[in-house]
Structures are given as structure tokens and as C-alpha cells.
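Heads up, one of the protein chains got dropped from this complex, but the rest are sitting where they should.
The letters A, B, C, D, E, F and G name the chains in turn, as written, and every chain counts its residues from 1.
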């Protein structure tokens, strides 16, 4: 066939515009396309929710790519193995209950299954602010990440959302915005020293609604609650994403 | 189960080091984990070749993530649709023969299938130099990308390889090293103005052995041969990767 | 009235996207929203041509804002006074035939009249490449400027155009792309020492088609032809823009 | 006519210096040439006040150029439509009471009408400090912005002014200087989460004298009072500028 | 002999991997390979302890290389002369009890004797975090320094250690991590003005266990305790390292 | 004893000044304190020559610290083992004729033995230029490296030397200065692809006088002669340093 | 005569080192070679005191070079005219009691007369710390400024001084070191809004001993005491320098 650049330009712009306009009102908006954000989106989309992830970087996957100390391997423990199976991520058992996977394959599989399940990932977009009405978060305020990067002075746009999941990792960005702007709304305690065992467990407890309409998942959950870091073990992150999805679904 | 950080540390280091030691001698070494590099690795691994990709960045996928102008969609034309099917990438037809896919899903699927097929991706590693014996490339010289990034003065290590595929994109990095160091070996002509139609076709012709042991694939192929740019259409890239895999296999 | 953020988001995205999609095929594409580019667009739009300016920066106006040495005043000579009158820019006579205007007012008036006349200005977008078919430029390849700024690896999109005007100033960016990519197509000689009198006159002569489909205007015209710089006098720039418009119209 | 560079140099320097010397004592000094600062200056100049705007950047217009998320469109609501009409900014109705305008045209028209009305805009100049006598601001202390940019150690100069309007946007720069240097003078509460509806309304209430001689306008007004952000809707900004002008006039 | 690059690659990777895996559990982990850290490691290794130093930079030696004001000479006082003798560092007496040595020779000798004694130095690695169990430090969390340098998002790995010595100098990095993460655990008072005499003496007193399992040595000891700086005199640093070694040994 | 800062200041400044003044005229000046430069200095000093090394960085050791790919191990082959023995560097045999050593210990031992042998190392000083009389290099022109680092405009000082050894590594800095400033004096061919075996051998051949009074050693020798890179094997570097020392001695 | 580079090298190093050694113990150490620091040094040297100025930059003169807003003119008021006369700085009366001088000439004259009077200026050196004994400053701790600039880790050296004058300008660097390191010693209030008249007067009052052995002069005096800024008027600065000299002399 003979290729026409104009068709390519139009196809991309039209499709993106239609999706973006459609997604100005969603069921769930997720900040961050790391493992917990993508797992949450996967389970939400699977249940038919309209879900959008906003990811600041060009690529998704967060801290998963580099495995431990740039050696691209991750560990998943027994309790979360079923999520690897669900997503089709290959692994081998290293020792009783410790499963080793390629960090690159894991990100790839997670991203592709999440989108295949129906979620939309908007990369290169940051959440700059939130919308709050009657003491409840009702939306996110987004912008191209390049606006911040290039120190441009450009206004953001707004997305309405029934539930917001803060899956932005160590920084707990959405929670910090709420903490700073709404006095006495919530308190981010900061992460504690590494303790894989406790950290993995506390992730689940800490995955909860921290402000009306705002659920926190993944490392952001431990950061808000003052839980420990965990290192390159990702079972808790995935379980936290799954729990966040369930919590969000219960509110739709 | 109770988690032990020492097991995690050992699992990751041991597994990586064993693989890395095993991969100091490979059948095919590929520079760059963009679409053409990963497709080449996929087909090579599927045929049982021992193949390693060295990717300079933390994430794989090259220029695919951002789609066109940061709108995360890519186009694949009819001729390459079977590769989307082979890899399980979802798409919809936009117009006769133009298929639209999510750029994020495409990268994710490509990465996970490539690794599942048996290829090893070493991210955060750059190819600094090559090994040449008797006018034939016989290996690559690699280093952590962070060495260059941090302007550290640290020596590289060497990997022996029967065939090398330069899939480093616009820069054609490996070809430029050979051009600079071995006078009269090959000539990098540089890319020409955008022409999707011609560019896509010429990619296939330009995918070839440009120096004994060195095959060039993807945009690097057009850069070496003076072919045009193509924009966010990725069929030619994938077909080029497949052809490079076949050429490489014929030399093992 | 009660304001709804969703209406605002949709209004902006929808309107922009429709215009952008409509402008993937234009009569004239202009690189650079400095004085010559805007004057050209003004006269073209006034004659009913479909014209798009792509401006790399957030703001338009190029080198006009700062007047001479950051003193925000510009000079326009007698020959070009009628353009000031046409656009409604206020001025006072300093000496016989030398007219002084506020550089800020001049940019403001130029921008607003150009758009009011019907031209579209796409700011924050750069021309990265051109499209050439049968030895004739037939379009520009554009990207968000922030892609280059943030050193992101993101593919551009294409815009078809019957005529292209390079009004990118001292750098003559489009001409340099053509010079580099199409050997023997044209030669950018570079600007010569300042000589306001000769420079102003030569601008008009040098405003011409330098490659099939490519007209050069403003300081870019002198840069290509090896004409002198002029300093904070803007009559020649405006006359050059007007001439470029006429040349372009004759080709539609 | 034959052009002489010396005449150009003298015309620009002489005119600027005379104006600058004349403007060392003004009725109203405005920090920031964004929409509220320029609207304030427009109405003040129209009433015959001697008014100077000091703008840190080379270009005026503040956050208006980029519209929403780099899509160059702005929204103005019904209540402020008459200012668009007053200034001659073109618009179209998107939905009941929501008016869409080109952000570039809006800046251009605003800048040119403001200067045509008689205001002086000094771009590339920053307000570094204020002058306070008997608990009242009586002037601003200015410097070339490039002094700060180039980290040069160069002393500023002073401008006497009967009233000062802080229209410096999100940062509320003048108010922060006063807050830091004069304990217990005023308190900058910081902006709250986005809420276009409330934000637009509160802008008007918050536009007031916050310290003797210091009026705050535009986003700076909301920043000082702890009001919400608004996004790419500019009616409130313009109305705030108009109100600031009226307040200032009442004090001359 | 004929050299084979593959043997070189394998030798280096294999040896490093084996040592690194072996050193995931150590008797003593030391942060910082400056003079106090290396002296501590020297005495520990001499007594048969399994000791690892993690040094952030490519080179060891800390602030010793530059002597005083880039004049590469250091002073050691009478009390510490025996350590120079022990390590074989050449010196000459400048005045009663003041010994002058080459700063470069001193670093070289210290580094080589420390390793010869059996300690392992891991350069280019930073301590990012600690592991705490039952109010006792039980390990360090390390990463390649280049991860921080290149602002990469990559997880660290953990090393178990019976005792940790913070010999990180002025910053007292490990102590600051503990201070920030474990409220009321310890307080870093910061260094006081220079006073060589008092500083050198207080170093010994301040070298102690500041939190269960955490010993502080060298300038970090004075920083924690609020002791003075000392300048280019290194006797106290060395004596502090020796004392830290003894304290650590008593806990194994 | 009671310490007096004034004694410390005077001791350091006085000793440095006397040595520096004494070393304004030397037998041999060496640029670069990497392995070849230090080995050369060691053998020269051992034979009683007055030798000064100027090292641009704070620390000596060049590319040796990081071993291969940041794994701090180096390889030395059989032919150069005697130099390890001479310097007292510990090693173990990995395979027939391949000796493994700690890169950190190796640098430490090399630096300390070189100085103990009587050579002076001036760290933080760069060679900016050379002195040439009657077509012969007779000295080096040095400056603090921080002058270049801080982009200060400060004149250098001169050191007279009977022989100069360029041991500046890959850049062959001194040779490039001579090449640029004295047309037709010598030609730097640039390094070729990695080939440990050939590179190690050619180092010895390429270690020679390349311009009257200028001997080239270590990697700089291969860079000038167009020889290959070698990676983290350091036997050839050390042998080259020894040969350079012999050549230099023959000219004193 | 025939020039010999070695003589030049020796002359400069010998002379500097002897002076530097001699100046390790001084009567008065001054931080900052701006107008107040140099005037203080001038009057001190004239009275025979041994005085050293440490200036962080390559050039002396501080904020005087750029006059007001980069227009190189300064104003000196009647009260300080006699200092212009004393130093031989040319001026003209602009209006009753306002004297205009070239800022460049003023710096030049001040620097040359200060040194001619016998003071030593050590440029490119920063005061990093102080020495305190029995609640009294007894010296300064200095380093090359390039150490900080190049982020090198290099120890400083100490200078004993009977009195220290902090003439470091707006930052009041020495006072801030004392404030931070010796709790409750002194409090730096920070500068207040510009008020030339009050500022000039308060400079004299604020020029005093703020901690035993530490006199503050020039803008640093106002910064410590919370006095206003003054702009490009330098009479108060000079009078403050003279007063500081008298205060210091009274303590010798």
C-alpha cells in the first residue's frame, strides 16, 4: 500500500482527541503508572470501570525497570504469585516462596495487560493539583510534564473523577498536595527504614481511603502512613494495587 | 511467609551475575531495545539463538512511547499487521490498511514477548566500542550507561558475539564507531527528509550487513544508507527487525 | 453564571483539535512568528489563504520585544510606514523618515491583527524537518518544542502545505535543513556585518523562492543570501513579509 | 531614503531615556504584565493616570499564551465579555456564557491597547524591593531582570509611585517582599486547589488594598487571600484588573 | 601469552560477584573510605573481622588528597605518630611533635594496607538507608552512587551487618538517616567553629556507639556531638578510626 | 601536646612552597598520574631523577579505580607480574597467566611507592601548554585545574623540564597541544577498536619519543599511534611506564 | 633584556608565599573587598596596622562596578565627599550635595590606594569558618574559592587575627557563621526595604562590634541590625569602613 503522512497525522490526533475528550470524566483517575497503579487499573478496567492513569514520564513502570541496584531482576513472594499468573509474567522459584522475574518483562506485561483490559494510560502528563468540593476530591488537574520540565508558564486542564488513586510512589504527590492545600486534611508521615517483611505487610493495611475520594496505593501508602521501604520485592505493591481497585469499585 | 532481605539480595545478584557471565559469549548482540531491536531479538530467540540486547536507558521502547507529538498512538500498515498479531498487540483499523495501536501497549507487549521468547535485555548498558579481528566484528565493548552520564573514568568489559545488530536508531551508534575507527569500512550517509512511504520501503532494503558481522536494522538502517525518516509509523521498523533476525540466523 | 471546569477543558481541547486537524493541510505554512512571518501571514490571510504559523516559543514577536539593547523601541523607515498604518501601530516621527514605535505595542498589534485576519498561530511547536517530493517541498514536519527542550525521544507529525515560508530569522532553520539533507539544493551564505541601509534594501531582493515551494522572508532571507544585519529597524522585515505573501499567493 | 545607524541608536536611546526619566515618578506602578496587570493599566491610562508596568520577561502576557495545556485557547465567561468587546478581542460562544478566544490574539490585543491608551510597559525589568515610608509603600525598586539571570551583583534604582499594584501572578512577589521585610504587615496564605467557579468569584473580593498603598490584583489576589486556582479561564483576571484600576484611581 | 577479552571479563565479574555475595552478611559495614573509615577497617581486618567499606566516590581518601588549601601536605601530631609507623607512611618532623606527610602518599598507603589486611572496599556505592530491628541497626541499604547521580529510579539492595560504623565525614550521613527516620533516636548537633586542639581531642571522646549497633568515627563523630572542625591535621581522625575498630570488635 | 593552627598553616605552606620552588626546574615532568605515569615516575625516582607529576584531578589513579564496569578488579598478565611484585601489589592467579588484583589496592600501592621513591605529585594541577625552543620541548605550562573548572581567567606558570612524558591517557593532551600549535610536528591518529592482545603489545612499541623531548606513555601512546584500546588489563600500561622511564633516563 | 620564564615563576611564587606566610598572623582580617572593606583596610594600613582582605571573587569592588541598573555611575553624598578627596576619586556635583563618580574609576582608585597604603588583598579566597577561643573570635579559616566552586573536598587553613571585620555585604557571611555555630551569640535580622536616607545614616550606627573581636561594616552592618538597603549611593559604605577601621584600631 502507498502511505500518506496526512492519514497518519489525522489518525493519531483524531483518536487521541476523542479518547481524551471522552476521558475528561472518568470513574477512577490514577496518578502514576508504576506497578501498583497499573495493577489497580488492570483490575478496575477488568470490572468495567472507566479508568485513566496519568504518568509523568515517557515510559511507565516506575522503579521496576532497574530491579535491585541496576541488576534487572525482581522478587515476588508467595502471597502475590497469583497476580504474576493472572498477568502472565514468567518467573522461577529461587527458594521457598521467593519468585524471581525479569524486571523488564514484568513491566512490559503489566503495561500491555492493563491497556488490553481497557484502561487508558496518558504518559507525559503530570497531576498538578486536585479539585475538591464539599470536602471531597472530585477530580485532578493535569498538565503536560514538559510544561514543568521546560519551566513554561502554561495553565493546566481538569479531569473529573469519582475516585482518585495516588499511586505516585515514594513522593505520595497527590497526598502532599492535599496536605499542603487543605490544612488538617491528612498527614504524610514519610517512609521509615527498610524492612522488607514489615513493609510488604503494612502496604496492604495502609492501602485505604485517606481523604474522601482519595485512595492511596503502593509505596505512596507506606509513605503516608510512615511504613518502611521494601527494596526490589514487588508482591506487596501488586497486592496493594489490587486492594485499591476493590476499594475504588466499592465507591462507584 | 517471613521475608528476608538477604535472600532477596542474593537472589538478584546471583541470578544476574550467572546470566551475565553466561552471556559474555552470545550468538547475536543487539544495540538498542527499540522496536526493531526487540523484534529482531524476538525472532532470533524464537529460533533458539542466544541473543542479548544492550539498552542505554532504564526503559526499553525507544521512540515508540510518545507516539506522534506526545499523543501515545502509533500506526502500523497492512504489510506488517501479521507482526502485531504474532506479538498479540491490539489494534483497530483507522482506514484501509492503517492500523492504530496504543504506543504504550505496543512497547509493553514487545518487551514481554521478547523476553518470554528467551532473549536477555541488559538495560542501563551502552555499547562503547566494538571488537574487530581480521576485518570482521566479533564482539561489543559495553559499560554501564551511568559511567558516561556521570562522566566517570571507568573501563568497559567485552562481550563476544557471532553477529552484531545495530538497532540504535537515528544515531546508528555502532556504525558510527566503525566508520570513525576503521577508515574506508563503511559510510554513514545520514537520514533524509521525512517521506513515510519511501522510508518504510527503503528500511527493508537497507536492512543488511554493512560490514562483516554487522547488520543494521530499523532507523539506523536508513541513517546509514541515506534513507528518509518516517514518523510514528512502525511497520517498517518491525519488518526490518524480522529481516535482521533472518540475516543473522543465516550467519550462525 | 456557574462555571464548570469540564466545559472549559472540553471547549479548549475540542476547538484546538478541530482546528489542528483542519490545518494538517494548508495553503501556506510559515516557520516563525517574528515580524516578517506575521506580516506575511496577515497579508495571506487577508487574501483568503489558509495559513498556519509554527512558532517554537511560547510567545510570538521574535527579536522585536527588546527593541535595541533592551530599550523597547523600534524604528521603521518611511518606505514601510504604510504597514504601520495598515496594522494600526502607533508611532511618532523622530527625524525625517525615521518613525519610532513601542516594540511591545508593535508585537501586540501584529499578533492580534494577524489572527483577526484569519491566520492560525501554533505556538510551542517547532519545525523539525520538511517533506520533499519530486524536488519540491510539500510540507513541514512539526513537533512540540518541549520535546526537544526536554530531550525526549518522541516522533513528529506532518503538515502538508502548498508553499512554505522560512521566516525563522537569523538561523534560517528551514533552509539549513534543506541545505543539509538535499545536497546541492541551496547554500546558506550566512549574515554579513551590520549595515542597516544595505540590509534593509537587500531584504526585499533576497525575499524569494530559494527552492521549489520554499520562500524565504525576513532576516532568514539575508542569512541565506549573505546580506548584512540591520539592528532594531523593522521596515525591511515587514516589507519582506508582505512580498513573501505576494510570492506565495502567486503559487496557490 | 538612506538609513543611518547613528540616528537609529540615538532615537531609541534618547526616547527611552526621556521616558524612563519621566517615569521615575508615577501615579501607579504595576508589577507584572499579565492579563490583570495590563487590564488595570489600560483602565488607569484611559482615565489619564501616569502608569508604568514592570515586566520581568522579554514578552508580556504571563500565563495566557499557552492557553490550557499548550492548546492556545482561553475561555472568558459572560460576566467579563464586555472587556473583550472593549479591547476588541475576537471570540465565539462555545456554550451558554462560555466564550472561546485565541490566547495569542488576546495577549496581542491587550498589550497593544494598553500601550495605545497611554501606559508604559518596561519589559526585562524586575521589581526587587519596595520603598516604605510611615507604614506606606511609596515606590518600587527595580533592576534589569538580566542582572538576576546572570547572577551579577548590580544595584537597583528606585521609582516613586502613589499606588502600587501587585499583579505578579501566583507568586504574589511584591506581597511576599512586604511580608518578609515588614513583620506583621500582611500574610500571604497561598493558593488553594483548583475551583474555577469559586476562584473566579473570589478574585474580585480579594482584589483590594492589602497594605497602605499596595493593591493586589489577578491571581496574586487569590494567592494572598488563600483563594483557589482557576485554570485557563480569564474573565476574573480581567475584572480584577479593572477593579484594581478603580481602587487605584480613588487614591490618586 | 595471548590475551583473551572473555577471560578478562569473566575473571572480573566472577571474582566481584563471589566477593559481593559473600559480603551480603558482614561483621562490620563502614560508610565512607576516608582516613577514619580506612583506619577502622584496617584494625578490624587485622583482627580477623569481616569488614566492608562502602565509598560513594570512585576514589577513596575523602578530604585528605588536597591537604590544606590544595597544597598536598598533611600534619599528624605526636599522639598518632605510631599509626603512621604502623601503616608505613613516610613523614618528617616540622617542629616538636608536628609531623608532615604527603597527602597523596598517605591516602595511597592507607588504602593499600587496609585492603592488604583483608578489608573489602566497594567504591561507587552509597548507603541509602539502614535496616533496624528491635531498636538496633542490623544492616545497611546500598546502591550504586550513579543511581543518585543520574537521578535514576532504581531500588537498592541490603547488606546485613553486626555493627555499622558511620565514617562519612562532615555530613554524618548514616546518623542523619537514623535521626530523620527514627524520632528521638539520636540528635546530630552539627560541627562547631575550627579549633584544631579541642577538635582533635574531642574526636576520641565522640567516637562511640550513638545508637545500638551504630558507632560513629572521624569527623562524623564531631558533627554528631557538636565538636569543632580541625583542618588538615589527621591524627585525631586516625585515632578515632582505631578506637571505632576496638569498640566494634568488642561487640562481635 | 597542644595544637596550634598557625603552626599547621605554616608547616603546610612552607613545605609546599619550598618543594614547588625547587621543582620549577626538573629532570622529567609527567602529565597524568594514572598507572603509566606513576610507574614511570617510580622508576625514574628510583634512579635518582628529579621528577614531577602534574595531575588534573584531586585523586591519582586515572581509570584504574573502577576496574571493569565499576567492578573494582583489574587484570595483569604474566609479562608484567614482576612490576606487581616490585610495588608490593597483592594478586591471585585466575587462570594461566591472568592475575587479578584489587583496583583500589593497586592505585594505593602505586601512589605510595612512587612518592616514597622520591617523586613529587602535584595534584589539582593541569598542563595547559608547553614551552618549545629550537624545535624541542623544554618545559610545561601549568595551572590549577580549578581555574579551568571555574572558568576563571588566570595566567599559568612555567616549569622547565629536560624531558616531558605525556601519560595523560586516552586524550593524549600534551601531544594534542603540540599537534595543534606546531604544524607538522606530530599527528595524533586516535585510538582504534578494543583488542586487548594487540593493544597491550603495541603499547610498548608506541612508547617512544614522538617529538624532541616528548615521550608518550600508557594509553596516550596508543592514541597517538592509532593503536587499539585494551580494557581493564593493566600490564601494558605498567610496562609502558617503565619503558618511558628508561627512555627518559637515557636523555638526562 | 632576555626574559626567563623560570625567574617569573619563582618571583611570583616566592613573593606570594612569603607574604602569605607572613600574613598567617595579622592585626585585622577583613572578609570582602567591596567599598567598605577596602576603605577600612585603607585607613587601617595608613595607621600602620597589618591588615589582610580575603575576597571570594577574582576582582574586588563588590556591587560597585555596575553602578545603578548597569549604568556605571555612583552617587556619594556631601558627608562622605572628603573620602573621595582622600582617595583621589574624581567626581562632579549633580545637585546640592549629590556627587556623581564613575563606578569603574572609583573601584580602581579604591583598590590601588588601599594596596599602596600597605594592605594585602588575597583574592579568590573565601572565609569558610572562624576560630573562637574563650568567647572571642581570634581568627578566620580560609580556602580557595575555587574549592567551593569546583565542589572539591579540600581542607582550609587558618589565619590568626586580633580583630575581624565582616565586610561581606548583603550576606553578612561571617556573622551568619557565628550565628549558626554559636547559639545565642548574635542575631542577623536581615535587610529591610530600600530607604537611602535612613539606610545611609543607620550604617554608621550599625557599624560596631557585634561579638567580641568581630566588627561589622558596610551593608553587612545593616543586614545584621535590620537596617534598610540603600541602592547605588556609597557614602555610607565608605564612612562605615572608616568607622570600622577606627574601632579596630582601638582594639589593637
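Rule of thumb we're sticking to: a residue touches a chain if its C-beta (ideal position, glycine included) is under 8 Å from a C-beta of that chain, and two chains touch if they have at least 3 such contacts.
Just so it is clear, the model here is predicted, and its values are computed rather than measured.
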{"item": "Chains in view touching the one left out", "value": "C, D, F, G"}
{"item": "Residue among F:38, F:100 or F:132 that touches the chain left out of view", "value": "F:132"}
{"item": "Residue in contact with the excluded chain [from F:103, F:143 or F:202]", "value": "F:143"}
{"item": "Residues of subunit D (touch criterion as defined above) contacting the omitted chain", "value": "5-6, 8-10, 12-14, 17, 20-21, 24-25, 58, 124, 131, 139, 144-147, 149-150, 152-154, 157-160"}
{"item": "Touching residues (missing chain, whole complex) on subunit F", "value": "129-133, 141-144, 147, 152-158, 177-178, 180-182"}
{"item": "Where the missing chain touches subunit G, by residue", "value": "1-5, 7-9, 11-13, 15-17, 58-61, 65-75, 77-79, 88-90, 94-98, 100, 102, 104-113, 115-116, 121-124, 144, 146, 194, 196-197, 200, 231-233"}
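The criterion applied here is as follows: only the chains that are shown with their structure count from here on.
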{"item": "Centre-of-Cα separation between subunit F and subunit D, whole angstrom", "value": "61"}
{"item": "Where subunit E touches two or more other chains, by residue", "value": "5, 8-9, 12-13, 58, 65-70, 124, 131, 144, 146-147, 152-154, 157-158, 194, 196, 231-232"}
{"item": "Pairs of chains found to touch, sorted by chain label", "value": "A-B, A-C, A-D, A-E, B-C, B-E, B-F, C-D, D-G, E-F, E-G, F-G"}
